[in-house]
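Only one protein chain is missing; all other protein chains are in place.
On to chain A.
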Amino acid sequence: MAPQQQQEVEVVVQQQQQQQQGERGAAAVSLRVLLFAGARELAGTAEGVLTGVPARTDVDHLLRRVTEAFSLGAMSGAFILALNHDYVMPGDQVRVRDGDELAVIPPLSGG
């Protein structure tokens, strides 16, 4: 793993958390967020925490939250998410628990 990933930066957006809880009335959870390649460089961090995520949500919501929390607006739409090692696509409904791993996946270039 790249050295930047060692440092853990917690991103807490208190206002957003309260707002989300008020809106949805559902239990809010915190997700561990991993960032790779271009997304890692743009965010300036390899890892973070996204708090105040509703337990039942959709991928579009997660994409918006991640984009805001890690300043990924410049590559908005050019990345997808993986939740607990599975790709999730816009439109998918997901259930998340505390500590679930959410990864920001820019276009792949393996091989």
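Keep this in mind: a residue touches a chain if its C-beta (ideal position, glycine included) is under 8 Å from a C-beta of that chain, and two chains touch if they have at least 3 such contacts; residues count from 1.
Please note the rule applied: contacts and distances are computed from a predicted model.
For the chain of the complex excluded from view, the name given in UniProt is "Molybdopterin synthase catalytic subunit" [choices: "Molybdopterin synthase catalytic subunit", "Proteasome subunit beta", "DNA replication licensing factor MCM4" or "Chromosome transmission fidelity protein 18-like"].
Chain A meets the missing chain through residues 1-2, 34, 36-38, 76-80, 82, 85, 89-91, 101, 103, 105-111.
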